[in-house]
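Quick one: the structure is below, questions incoming.
The complex is shown incomplete by one protein chain, all other protein chains being positioned as in the whole.
The block that comes next holds subunit A.
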Amino acid sequence: QCYRDLALVSRDGMNIVLNKINHILMEKYLKLQDTCRTQLVWLLRELVKSGVLGADGVCMTFMKQIAGGDVTAKNIWLAENVLEILTEQREWVLKSSLLVAMAVYTYLRLLVDHHGTPQLQGLRQKEVEFCISLLRERFMDCFMIGRDLVRLLQNVARIPEFEQLWKDILHNPQVLSTQFTGVLQLLQSRTSRKFLACRLTPDMETKLLFMTSRVRFGQQKRYQDWFQRQYLSTPDSQSLRCDLIRYICGVVHPSNEVLSSDILPRWAIIGWLLTTCTSNVAASNAKLALFYDWLFFNPEKDSIMNI
């Protein structure tokens, strides 16, 4: 009822509403109570169903709140509910190439965490079907992700549906799209910051950016301990290290002023992330994540700050 009234009254295409929702999500999501979160998801569904322009942006803001390496109930709830909207409203999703790419990047990354219980396994299956269907139907939209798509696909290569997809990518790329010439084409394409950043929640970004811009080298121990205690303290959370490392490499490009100061250098943060990892698999994935841009560096197109 309220939604219908709001939609009728709005003269700006719901712009103020959308901005407000994005703001609440980005600044306050962690502090919201469960009933509020439920209401926001409900509101998102209504916006999507009404085809409000800009609802795709809100979807992406919602996806950003789903934390990697976190299998607590609230986080899984959010992952499930957003996926449900995207699956239900598939036709709408297909209208936005960016949303297709972001959704695939998000759920391809998240599904790695979802294993071990029947509930998580069930969620994973839905995520697999969702990603596979978008990858096969809109491969060139997903291609936009660039080389990190290969990294994500490598992490799920043992899942049967992805095993099959890999065979096509490697031996029959034209089946996926006539414009796709093969995996090398994908590897030569640098992944945009917006994908690397979308897998960090606003709070993670705030804290990492603070560390790389304000904390002096030698003073970082406590901040590292606090960050670790909040985000990297469980076995499930080790997968987050890859996302953090890709973020540091690809998104955090300090100015010359910061580089020449005694502010905590990027290599020190990455060293910390690698040496405190408690899982061998996560550690080797993290090391690969570090070298991804270096392996395919093209001086003409790529930034030296990525390596």
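General remarks:
The definition used in the following text is that a residue touches a chain if its C-beta (ideal position, glycine included) is under 8 Å from a C-beta of that chain, and two chains touch if they have at least 3 such contacts; residues count from 1.
We adopt the following convention: contacts and distances are computed from a predicted model.
Protein name for the hidden chain, per its UniProt entry and selected from "Translation initiation factor eIF2B subunit epsilon", "Septin", "SOSB1 protein" or "AP complex subunit sigma": "SOSB1 protein". Within the complete assembly, A:R214 is the residue of A:R90, A:R214 or A:K301 that touches the hidden chain. Only one of the listed residues, A:Y223, A:W272 or A:F296, touches the absent chain: A:Y223. Considering the complete assembly, subunit A touches the hidden chain via residues 206-207, 210, 214-216, 219, 222-223, 225-227.
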